[in-house]
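A single protein chain has been removed from this complex, and every other one stays in its place.
Letters A, B and C name the chains as they come in the text, with residue numbers starting at 1 for each one.
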């Protein structure tokens, strides 16, 4: 059998060598616990530099769920509602974490084409809100995901437009950036342009899916939220005693655009695969590309049996049901891997 | 200036080489996320072997606070009370984590000499409880800490006695084992003897303070608690996507008694320091050893100004106020380090 | 201007004379607080008799929101999901109470025609559930509403069928009976038939909308839930010190079918109004009756301006937006009131 090609998820990948090396280097000598160390200091400066925001604060946490739910709990009153897309990870794949950390705050899923939220999505939700009626959970936060859980990337203008609609009604804006590097790399914009300059107050910054060993982070541009997070991360058990080993990963990640280079590898591999799938679709091979694989993730409906043949051919992908598979490339998916995967897919399609 | 000697905390130490090597080795290739990997499987088997309990389950989490608060939230109803010692970390140093994860469950601090709880401590608390009165938080869980937050180690018989008193009133028993390895090494008992055989249902197993890179764990001997923890760890953001890197640390930690060997180094170093402090105390040097440094931690009252001189002499320790300092040795405190520290302490005492 | 006719809500009505008399009578002499009184004892016996269930327990609470959210919090683990209809009060009008009392449990709104849930509604939800996946809130409770928030009444067979589908997947079943008397009166069934015999574990029993002064109640047929509620009602501040004044209301309410007689008055009045609306609709008066006014509540789309004219004519109703009004009759809506309202509606339609 051929060498397997891992396309189930980017979090099945290993660790980027630059990040592993940084961890090993930080292990020499002792350091104050709970973030009172030089690596965490350096990370704070790095983040301010990379995001071009002089009061940005970074809170390393161990998962995207922790980043999302803690950020949202600090942004939303317990009697409020967080608006998000119907497909959002916070709504569908975090087992109520936001309601738990948020003291009963609720998530309200909205529809929006292309797996994105649009100004009109929010306006419809606002029209269906009984404002100032205490029987009704009051919308206080908008949570966007970019790339979306279906792999699409908001343009800077799209994201700014929906954020602006939210802010117009007094909502603050959270960005689930589990794959933020992939979005920034795909758009070619600056991190600031896709975040605070577009109206985002707090970002969940993914790193684990893109080469880190064991850390994601919250990046807050809002002083009040930052103050809350000092305590909220601690009581959630997310302030690691040896935080330096998370900080050094994030610092390496953000240094010299490593995060964007890693993401670009993943995006480029997906572009190769998506092009092949589109070509197969146009020649009537029974393939249907669902949504917009703008970054490193594609959803494809395959002819019955194809997924099974793919698996046998060593292409690991995630079966979603109804003959739909999810393909995700990572920083470890080289161009030859992508071409190899395409070859095996074409074969499996018969 | 001399080479610094780190005695502020064992969590200021680095990573044990065996553990770092295991992490590096696990980084090759891809693996299913969220614990669906071979390292996590192996860890489960290892823990059952080490604890001699065939239904034990391990849940890697990133901090001791997470281990404690999640375990207690799974053990205690939200209207219940967790009894613990007045000096317990869960009560004094976790910012209400148990009440948050526990949906309003409360902690009730009890007194007990030598920083331990005794059957009589519990009996006094029970006498002051309005049982079955819904106005009054009902005791449902006992949380013990061993070694205690003052460095003392319960004997197996002491721990079993207080656990038995708790169980007699229907309480279940949690053990905060942030430094469990140090206790087991100090007692020379088996892990089973100090845990489930002594009446403990769930253990918070520390690893980070004793050589791990970024992980602690919950070890549950109770099936119902285990089932709860599957969901509770997830929604707390403590199920890491790349869990294998936590599992591999814990597996290495528990393999071939590495954890006990690391702990023994720390304990031996403390024994040297404690002996010197006792000697200084007996010759009237103004030193007062507080409590029982049974494992790797001592609390000492020093003559005014001594702490400052120690710091200048490169002996890093933690000032508690009132001229009391805490000294903690770690797996990195070698015997020469300990003797060197003693030398500098003697000099600082003048 | 004519005497106003109150059709905004049944909770705008006053107090039934039998209930007020009972309250006044209970006010003589002193009594033990917190339910340790004879009226509360008598209520427990009454409820067991009326519901034909010898372990039923009643917990008086001050609102339907308290009844619903406390019951659900006792039935659902904090990592679980409560399934309910998209229009359910628990989802839309309780400001997240269930998530708050439930420690982060979430509500998941489902669709179902005629404002009811059907076996197929549940089966679709179950198919869209990742069972045993801790990332996904696990369905554990079904909450039904009868009459629904759109005024329809499940038949006993309909309710039993959907409850059975839920129980088949291990869910327990809650019934929001804010207007349970109206449903039982409309169906002519026994209270047992529409509740525990149909598979319902816990009922929120409305009384305030149907003549009580200041109380609703939870009726639990499940011993474990009852035990939980002893503590959960207390810590929610819902165990009144002078509980006897709630208990005596509920006891009078359930005595000699008073609750059903009061409900029948409301239902009969609505039947008169609904018949007139149907007649107007059939003769093309621009009226559209939405849903099924099976009990004491109707939703009607009126020609533009009609609602305003109705208000001027002293018919108070609740404007829902989009020219839809809600009409609710109460135990105080006499037959002449209903005929009078019909007259004014016909006039307003022009």
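Assume contacts are C-beta pairs under 8 Å (C-beta built on N, C-alpha and C of every residue); 3 or more make two chains touch, one makes a residue touch a chain.
Being a predicted model, the structure only gives us computed values, none of them experimental.
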### Query
Just one of C:22, C:50, C:75 or C:97 touches the chain that is missing; which is it?
C:97
### Task
Decide which residue listed in A:8, A:53, A:174 or A:232 touches the omitted chain of the complex.
A:232
### Task
Determine which one of B:79, B:118, B:196 or B:331 touches the chain that has been left out.
B:79
### Message
Which candidate, C:235, C:261, C:278 or C:344, sits in contact with the chain we can't see?
### Response
C:235
### Message
Among C:15, C:189, C:290 or C:324, exactly one should touch the missing chain; which is it?
### Response
C:15
### Those residues of chain B which, in the complete complex, touch the missing chain
78-79, 81, 92-97, 99-107, 134-137
#### Entry: Missing-chain contacts mapped onto chain A
34, 77-79, 103-104, 134-135, 138, 228, 230-235, 239
### Task
Can you list, in ascending order, the chain C residues touching the missing chain?
4, 6, 8-9, 11-15, 20, 23-24, 27-33, 61-67, 69-70, 94-97, 100-101, 208-209, 213-214, 231, 234-242, 245-246, 316, 332
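One rule holds in what follows: only the chains that are shown with their structure count from here on.
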### Query
Which chain has its C-alpha centroid at the greatest distance from the C-alpha centroid of chain C?
B
### Message
I'd like to verify one number: the distance from the centre of chain A to the centre of chain B, where each centre is the average of its C-alpha atoms, in whole angstrom.
### Response
34
#### Entry: For chain A paired with chain C, centre-to-centre distance based on mean C-alpha positions, whole Å
42
### Message
Between chain B and chain C, what distance separates the C-alpha centroids? Give it in angstrom.
### Response
51
### Task
Could you check chain A for residues that touch two or more other chains and list them?
94-97, 100-101
